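A single protein chain has been omitted; all remaining protein chains appear in their positions.
Chain naming follows the written order as A and B, and within any one chain the residues start at number 1.
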Amino acid sequence: MSSVAQKKGFGAQVWDYLTTVDHKKIAIMYLAAGTLFFAIAGLEALFMRFQLMFPESTFVSAGTFNQLLTMHGTTMLFLAATPLLFAFMNAIVPLQIGARDVAFPFLNSLGFWLFFLGAVFLHLSFFMGGAPDAGWTSYASLSLYSPGHGIDFYVLGLQISGAGTLISGINFIVTIITMRAPGMTFMRMPLFTWTSLVSSTLILFAFPPLTVGLFLMLVDRMFGANFFDHTMGGNTIIWEHLFWIFGHPEVYILVLPAFGLFSEIIPVFARKRLFGYSSMVFATILIGFLGFMVWAHHMFTTGLGATANAIFAVATMTIAVPTGMKVFNWILTIWGGSIKVTVPMLYALGFIPSFVAGGVTGVMQAAAPLDYQLHDSYFIVAHFHYVIVGGIVTALFGAAHFYWPIMFNRALNEKLGVLTFWIFFIGFHLTFFLQHFLGLMGMPRRVFTYMGDQGWDLFNLISTIGAAMMGVGVILLVLNVLISIKSEPLNRRDYWGDGRSLEWALETPLPFYNFKQTPLVRGYDPYWIEKQEGNKEGMVYAEPVGDIHMPNNSILPLIMSIGTFIAAFGALYSPWGDQAIAGTADSVSPGLSVGLIVLGLGITVGAMIARSLKDDLGYHVHVAEIEAIEKDLAQYRATGKKGGNK
Amino acid sequence: MAHDTHFEARSQVQQEYYRKENAAKMRSQVTQFAIMILLTLVAFASAVADFAPNFVKPFVLLLAGVQVVQQLYAFMHMEDKKAYHIGVISFFMWGGALIAFTFFLCFLTIIWW
Partner (left out) sequence: MDLNTKFTPQNWPEHAEQATMEGKNKFVGFWIFLSCEVVLFASLFATYLALKDSGPAGMDLAKYSTKALYELPLAFAMTMILLTSSLTSVYAMYHMKNFNFKGVQTWMGITVILGLCFLGLEIYEFYHYVHAGFGYRHSAFSSAFFTLVGTHGLHVIIGLVWISCLIFRNMKRGLNLYNAPKYFVASLYWHFIDVVWVFIFTVVYLMGVLG
């Protein structure tokens, strides 16, 4: 099967990506889509900062500001951070555990397409009458009365992309439980795999309440139900609870994999075993568990009562304990190591103090009486950006540099990377550090402008300058990526020279089946062990060379997702909605609305049935083909002649 | 890999034993079913009978709990220790139940108006 060696035409390549079930390609699609939405949301942030640069500015209107604010938050959390982390999970986790693919390759692809079409649907709102404008939390008391279709786009878009995220989460859980290579016991799993497992578990339990909350909002707004409408006996607090039962775990869904990435980066560049491995695992699980018991700290000021506030305050503060354990473990890993300050390591070194700052303000907010003061002020904005940018975005940028060699067989430029880091890092602190004080001085969050001469002018100006620097940093990173496309392929294993876990034992470019033979894992940090023993191949094998079973590609995931996309329009233009009846939103005839829903769901269900009716057994790559592919790859690595399948 | 999976045939005696064992297991499932029906009857009866609601409510909830454990462990075979990764599966199911419990606690106490 040397057809893999031939360069494909453009159309064939597109088709390949539309139908692929290969985790490495899906990772690339997640990376590209996540970057796109990261850029869009970043631009929205810049617009907001320009508006706030000076008091009483009129750069954007109040209504536009609300839309920017909502779309920025929603996009960053659901459509940028999540898919970017999924990109690394997809690319790296199967390699770390010695698997040829994920447990459910078909669902992997379905998860991506649902996420992507949901995201596109949400963004169509900009062109179809206005984006959602009730904040990323979309509290019902506000969003039920928002005219137009903005909130409907929010509800339906998140419903679709949330389904995709949930499916991917289940897929990762099963992959990590069942697909580990022989010898890869739970307590030998690299920390990124561990954090991916716990984070996926949080997705599993946190997304259903969001799904329910969104569904209730959907029927309330579009079909006249009464869950949140107090005149009909409804209760808006239910939305707040459902949202935050999801919302707090969500922040850990994002930050745990980031922790995992740093736990991979730091030992490699400190050239030391990760300090306190088992306590790291324990802390991860504990954070995951406690993450579900604290959601009401976002609702201290709704008036839950002193008892409830006290319980949730104490529960919140206990999370600082396992988090602190992790921080100490990272520091002790670095301590006494022979440190190499590369770009990923720079991000790690920047991450530790930044994240600690965010954690400390978190504990401050957890003190309910103090939170009455801090709530809904810029202090909150500073807090969550310290954890999100200082924790998650640094992890994503660091991991991009760290894993680029494995994902693309190219390296990102080191010098440009250092420059990017400093510009971004300084810009980040300029933007958000002063916001703590703005908050303490009384500046409320989510306002489109403010009066001058309250002592806020200078800090806001500096904050905007910082934001612009972060923008420059991101542009430089994208530039770095573009440059890397033209750079020399690496064609090697262990790019950093100090790789420890299994993914570094593989020579890039990888064949589509990852492992010619399933590896046998002999301990924690398996590649390190093999290197220590002078094993040139980087691993020992659990099986002889044999036929490899691989899954078939399929276009059905895309078709299923398109079905939900069509159905969403039917619901959006429902004539039974409160706004439609009040005449503040356009609608279509009942027949068309129901027709679209039936058609869309019909396509989805039809595709499912089509999938069920056919036996999909995958195919076998026979030994002779494997040898041919390996020879092709070897020749490509040696001569640079196009062979291999990138 | 998957190619060379070979399936051992049972001998005549083994096969008979296998069938008997399956039949015995099926009988115990039917017993479980009978208990479920009984519990359901008791639950409905106690709701119709004129007992104090404050007694009946926790009682029917308890019966429901028992029935659900029967479904999970007998009908859905969570009792089967040899099933693939059943320990992990129980962990997830009970983890989900624990989290679900906090929802009830919350929605029954701190949602008001």
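By our rule, a residue touches a chain if its C-beta (ideal position, glycine included) is under 8 Å from a C-beta of that chain, and two chains touch if they have at least 3 such contacts.
As the structure is a prediction and not an experimental result, all values here were calculated from the model.
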Contacting the left-out chain in the complete assembly, out of A:15, A:145, A:223 or A:289: A:223
Listed residues A:32, A:360 or A:617, member touching the removed chain: A:617
Those residues of chain B which, in the complete complex, touch the missing chain: 2-3, 5, 7-10, 15, 18-19, 22, 25-26, 29-30, 33, 36-37, 40, 43-44, 47-48, 53, 56-57, 60-61, 63-64, 67-68, 71-72, 75-76, 82-85, 88-89, 92-93, 95-97, 99-101, 103-104, 106-108, 111
Touch list for chain A against the chain that is not drawn: 103-104, 166, 170-171, 173-174, 177-179, 204-205, 207-209, 211-213, 215-216, 219-220, 223-227, 229, 231-235, 238, 242, 245, 605, 609, 612-613, 615, 617
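Note that only the chains that are shown with their structure count from here on.
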Cα-centroid distance, chain A relative to chain B, in whole angstrom: 36
Of chain A, residues touching chain B in the complex: 177-178, 201, 204-205, 209, 230, 235, 237-238, 241, 245, 292-293, 296, 304-305, 308, 543, 546-549, 620
Interfacial residue positions of chain B with respect to chain A in the complex: 1-3, 84-85, 88, 92, 95-96, 99, 102-103, 106-107, 109-113
